[in-house]
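Only one protein chain is missing; all other protein chains are in place.
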Amino acid sequence: MTGLEPVVAQVTAIEASLLVFVVLTALVTALARDVLAAVIVFGAYSLGMAALYTFYRAPDVALTEAAISAGVTTVLLLLTLAKTTRIDHETVFEEVNLPAAGAAGFLFAGLALTMGDVPAVGSREAPVWSNPDVTQWYLTETYAQTGVENTVMAVLAAFRGFDTFGEAVVVFAAGIAALIVLHREVFA
Amino acid sequence: MSDARPNDRDDEPGGTGAVDGESGDNGTDEKPDDVPPHRAVARSGRLDSEQRQGTPYTESQVIMPTVKIVAPFAFTFGLFVTFHGSGSPGGGFQGGAIMAAVVFMIAFAFGIEATRDWLANTVVVALAVGGTLAFAAIGLIPVARGGAFLQYDLLPIPVKYGLESVEVFGIAAIVSGVLMGLFFLLANGFASDGSGFGDGGTGDDIDDIDDIDDTDESASTGSDPSPVTDGGER
Amino acid sequence: MSVVDTALVAGYTVGEFLLFAAAGFVVLAIGMLYRAVKGPTMQDRVLAVNVLGTNTVVILALLAAALSEPTFLDIALVYALLNFLMAIAISKFTVERGGVL
Partner (left out) sequence: MMDAIATARVGLIAVFALLGLFFSFVSMVGVIRLPDVYSRAHTASQADTLGAGFGLAAVALTVGWEGAGFKSVLLLFFIFVTNPTAAHAIARAAFEEGIVPWTEGDDRR
């Protein structure tokens, strides 16, 4: 645990509070007895995640999180709940399965031990930054090669365009798979 | 639970406020005494759950105008995120999700059935299929000209507009179409009455999928319709 | 020299002050999470999450101002436009008559 002090010392107030918020909402989502309550609290979880992504200057990810979670995920989960049965529970939380919690805690402790070797956020020593052949090349060459200012979009649509095509087909196939699972022939 | 609700607190806060505080627990029996008949008729849709069961659900008069105000802005913002993905955060995926969320908003405000009539199945399917085909076509034009898949500099337009066209015509259309389709599909629910293709004439493809999925040890049951009917009973 | 870099009090710049304010809003959000967890009715939970959404709009806007990246305001705009979707979805969801959904 000696490696943790430099990491902890750099955590700002906004990061610490957002992390507490995100971890609390994630725990409540996992432990809530009522499924509808879990869905609602999961909406709050995505709020915290979007703010965290924004603070780490990943606006594309934050925008995706915002659009998908605020607009789509909650609504689709609610519709699914409306079509199934929901049991009203008196108790708020599930009982914690102690062996499972122990296993998860063990895994968490093992991962936390490696935290000391992880470079800080935005550090110049991070491999993703210090590698001049990959990251720096994209950051400097994107505009010259594509004329697009948003590097993320250029990487998605141009430099790994074939992969993005595969992802788009996956989304399309997911729609067809939902049709098959629900035994329908038309969407509407 | 619904028996104990006060009978009138929604329309006239000034006139019946005093009655609210006192008769909060004695039900709807004395309602004809202290309410004029015309108001009782006007409010009969809101008495208690037993009496409300017969009346049709009315859409909220507050939510509808708000959605009328917000939906055009949100749709325009979705278009902005889609078209302006090259200069600011965003892109086709995010913009398509926002535009699909606008449709969800309209559906919740005006009723899903009305939205389903307004937005035909053809439109949803055309968005999803057309998006996929447009992406593939944009990728294949350079191949036809002797280049690689999605080699933008072989397109007849500048590279930047090549990327934009993939985002706009491809990804945004696919995402918005599939999300709207999932919404209508989940609102319809499971086709348990046999009206889906569980008993239709579409046997071969479905059976093949089922074979791949879960019946590896008995892969020779290609013509057996039982996997589909099993799925119907789950 | 923009406004964000101006010194405010005790060596803190305006940007750092706005970050602290955003952290304060997050702390308030953690407090409001109590109502979202406790309930007791579903409407209480939705109400709490709705207030959390408004809080998040302010947090995102403060972050965009503090990091001096005005395009980050787009993210807050998405939440401002779509946050009430969950509330109106719940208002339909809890109605049992006539199979509204």
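To keep things simple, chains are lettered A, B and C as they appear, and every chain counts its residues starting from 1.
Here, a contact is a pair of C-beta atoms (placed from the backbone, for glycine too) under 8 Å apart; a residue touches a chain by one contact, two chains touch by 3 or more.
Everything quoted here is computed from the prediction, not taken from an experiment.
For the chain excluded from display, the touched partners among the shown chains of the whole complex are B, C.
Those residues of chain B that touch the chain absent from the view are 1-2, 4-6, 9-10, 21, 24, 46, 48-49, 60, 62-63, 66, 69-70, 73.
Chain C residues in contact with the hidden partner, per the touch definition given at the top, are 3-4, 6, 8-9, 14, 17-18, 21, 24-25, 28, 31-32, 34-35, 40-41, 43-44, 46-48, 50-51, 54-55, 57-58, 61-62, 64-66, 68, 70-71, 73-74, 76-77, 80-81, 83-84, 87-88, 90-91, 93-95.
Keep in mind that, in the parts below, only the chains that are shown with their structure count from here on.
A straight line joining the Cα centres of chain A and chain C is 18 Å long.
Per-chain CA centroids place chain B at a distance of 25 Å from chain C. With touch defined as above, residues shared between interfaces to two or more other chains in chain A number as follows: 59, 62-63, 67, 70-71, 75, 79. Contact of a single residue of chain C with at least two other chains is seen at positions 71-72, 74-75, 78, 82, 85, 89, 101. Contacts from chain A toward chain C in the complex involve residues 12-14, 16-18, 20-21, 24-25, 28, 32, 36-37, 40-41, 43-44, 47-48, 50-51, 54-55, 57, 59, 62-63, 66-67, 70-71, 74-75, 78-79, 81-82, 92. Of all residues in chain C, only 71-72, 74-75, 77-78, 81-82, 84-85, 88-89, 91-92, 95-98, 100-101 touch chain B in the complex they form. Those residues of chain B that touch chain A in the complex are listed here as 81, 85-91, 93-94, 97-98, 100-101, 104, 108, 116, 119-121, 124-125, 128-129, 131-132, 135-136, 139, 149-150, 152, 158-160, 163, 166-167, 170-171, 174-175, 177-192, 196-198, 200, 206, 209, 231-232.
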